[in-house]
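Note that one protein chain of the assembly has been removed; the remaining protein chains are unaltered in position.
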């Protein structure tokens, strides 16, 4: 005992408490584009939340005297065909986009993670059934599936959540399952089994924490995707309905006036582009920092 | 190989059955009567009842499902309520247009995506890399309906180089193919780049260098084939998704393809047509995955011989 | 033009640094050694000691731009590699100086046939046609003892066993009849029985072809079996350099001694289960201790070891150690590094 | 003689690879093929063999981390192959394992204290306080500072991680510990440290070790008894000194002679070398599974598979023509 314990002597008293989170943040902060994205998204979230305070205009007010005004100091991006301030509409649209970006992603992440871990860890019939279900969902062309769901349930925001979650969970489940399969072979899982740890506990406290980095990356990358889906659905008229201000809808509506007031159609598109870019930057940055193995 | 393909197809069967079932249930529990829609203002209740009975819409769901499944197996996807034509015929007539568009778009995405990805990986962190990756990310991040609008505005309205919309010849397909191809070029370029970078980290690349191979030969002879295996498989899947997913592009550019049919079907609530077109698109995706799997195994000798062993 | 000393390779003051986020890390420091014609020279050390990095530095395969190699002189049979152009070095690689890696599975390209890969140096350096290359590869396969060599030409790497793959790698290394073969842990991934076969093969080839070999390993057993001269590495430096017999009989550096002591002795009957061991662990190269790098783990450490890096001391002919224990008294007092 | 802790009777583990539901049944791998073995209290039994011989699978089966396809395992006379899940979980306190890979065997997302506390909590060791104290005690026991409890595994070196792995295995004061290549991944100097630790702990805690390794030098130093495994079979069992002094099975002999000796003076010795490759466990040859590579193979070896025969003095060998006899 004495000699082995002697090893202690040349060990430092305390090892710097470097946490996983701090390492990640360090890696992330070094990525310039990711930081730009983060700043943009924070700004957007702020603007979206405080839109009513920030904007002097009412997004739903109809002032037919002020139709399609060009950009001015009062209306920075001009007005639409109802005389509504385009910038204000875009800010309110950000609310929808941000909610649509996060809520369905969270739902599909939740379902997908649960299914993926269950499928990967339990194996056998459970795995077979879950994976065939996932295969089925994945084989549906996403936009069409979303459209079919909207067709079935009707076009509104809540149903977009359902449609996007339905489209999204299977992909998550697949990734989580393959990670679970890899983790399952890891010795620390076997160690837990050797200790008599129950299956449920292994899934929750051993596998789940190890898939979280992947989940964070998946989440960050599914946000821009969901925003795109929503805007596409709304553009096609099967998504958010007027007078709500969704960016896709604003483009669809604005393009009727493309010649008279191009900003009305172009600016919401720019908003989508910038937001999606920002989230993609963040997602790429997170992936590089958290889980380089997940590259595409 | 044959065994593998056959087995792979057999595995798709439960998926297909699942798909038809989900689709059928989703589309058939919808509130709102397709007949009422068909007849609009002119609908009187007794006429509706008559037509419903004629179309067997008052049978139980399960009966209708099996009738649909059985007919679908024989290539009969039913009759469009709104267009009064065979759904199969409608889809098969529209498909070549979609195929043409998707083929051109895929070509665009490969011609741009693969070289851009290779150059970016080789000149990692250089200006070229940043440029191409920015370009790719832009392609991935731009909503198609918006970039299509922009392209139409710039190239058709302002510059008058290309026609705005329609489908009467090659020049009509250029803009939609670019719009559609750009977004998938982004995916291809990013994948090519990361795959090549990943391969370049492998030991056998070091081996090739240790043999004294020139860098260009290291990339072309040793890295590229390995790096393109995942790219090629993604390409196969992407063609399938282009075929099934050109909905928005077809709508904006007025291309009478399968995507357009789905949109019309949704707007018109033409249930058999929607059912048929979605099923068709789904089969395309499954086929795409199948082709991807087969390509993968053809390209990778490790899997190839594994399959040969399994088949024996 | 032969090196007058009769050495195929002569390395002087090789240094390799890695640029990283937190400053530069010198992974190799003051590496100097010679490889005699037809000799097998061992580089031995634990993981992280820099033995593989030495090989990569010689081959010019240190990943750029993070890795920077500099040397006073690297003389490969009359060619000065320290100042050669990257393309010049490329032409040397595979022709005059070849390398065999640790993992024969990952070191071969999975999607190309074995003969193409083994014969590639011929295409690169001698511009041979496919037919000629194939014939030559077949000869090499016979030489390295691959059974049914003809049938194996068109195999893919995954169709060969680990031992055969490593034989193919050796064939690839020797196909241009290089002056020097660097074998980086060539048997670590193999089972003992296969290892014994490969080691014997390498000895035979040295005897028959006359290639000089640098043998990199962490296994002192392999050193004892194979090498003529040994360089013991620790934390990026060579700490002891000797003829293999001298080293095992008369290890001078405390690290070498500790290493030898901690090998389980399979030849002697078991006396006690407790084994002598070196306490502590290998230092992080980014945070080296002051003075001697081995000092925190050294049982013989002195005051000077804390403050000054030890100089290399010649103990006898061809036996040197980097340790204050053996330094001349005046060198210690003057504090002059050698 | 000490009491038998673990007794294995005719253990087998067969599994199928390749082949789905459609293209035939695939191939059967006979990873473990009829192993019978007794391990006694406080001894170190080393199981040696080359990669793919089934030694790791055997270790896992003995703890029922994998289910055997056939045979029986008893722990102190109790048949554990018959236990249900709950019964087995309770017994896991007593049967433990230390893994090979110090990097894969600790959950990277858990702090050291959670890693050590988990087995304690699972088996209701005591209050949170008691468990915390025990964790600190365990770290002390394996020679690490208990101030490290709040750290994560990646902050430790391979040797330190292996100590943590040992501490985890010992948390519930087990009886029988499988060490699966527990020092193979470590550098020589660290390897010695860990072996010493294991040795000290064995004395102190009266442990029985089932020591799986491919490294004969370690076996010689560390084990009381040795079992040599070849393609799913035990081919020779005996006391360490006896086996090294005079191997009875040709495979054992070849194995021992293949190990390079850290003594340059011995390099000129005559060494028989095994030729060719080991057959795949999917495609076992008929007769003795070693005959294709055996320098002494005779006709009977090609047709009849030899059983493990007791040679007396705790020695057993599975060979028609044992050496030295």
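Residue numbering begins at 1 within each chain, and the chains themselves are lettered A, B, C and D in the order written.
The rule is simple: a contact is a pair of C-beta atoms (placed from the backbone, for glycine too) under 8 Å apart; a residue touches a chain by one contact, two chains touch by 3 or more.
In this text, contacts and distances are computed from a predicted model.
Missing from the rendering is one chain, named in UniProt as "ABC transporter substrate-binding protein" (options: "ABC transporter substrate-binding protein", "Heme exporter protein C", "Stage 0 sporulation protein KD" or "Dihydroorotate dehydrogenase").
Considering the intact complex, the chain excluded from display touches A, B. Contact with the omitted chain, checked across B:100, B:135 or B:296, is made by B:100. Residues 30-34, 36-47, 50-51, 54, 82-85, 90, 92-97, 99-100, 152, 156-157, 160, 163-173, 251-252, 254, 256, 260-261, 264, 266-269 of subunit B touch the missing chain (whole complex, contact as defined above).
Mapped onto subunit A, the interface with the missing chain covers residues 60-62, 64-65, 67, 81-82, 151, 154-156, 237-238, 241-243, 253, 255-260.
Note that in this section only the chains that are shown with their structure count from here on.
The chains other than subunit C, grouped by which ones touch each other, come out as one piece. Between subunit A and subunit D, the centres computed from C-alpha atoms are 47 Å apart. One inter-chain figure worth recording: subunit A and subunit B are separated by 23 Å, centre to centre, where each centre is the mean of the chain's CA atoms. With touch defined as above, residues shared between interfaces to two or more other chains in subunit D number as follows: 193, 196. Among all residues of subunit C, those that touch two or more other chains are 274, 279. Within the complex formed with subunit D, the subunit C residues making contact are 46-47, 147, 161, 163-164, 191-197, 199-200, 218-226, 244-245, 248, 258-260, 262-267, 269-270, 273-279, 281-282.
Interface residues of subunit D, counted against subunit C in their complex, comprise 50-51, 157, 159-160, 187-193, 195-196, 199, 214-222, 240-241, 244-245, 254-267, 271, 273-278. Contacts from subunit B toward subunit C in the complex involve residues 202-204, 206-214, 217, 221-222, 225-226, 229, 299-302, 305.
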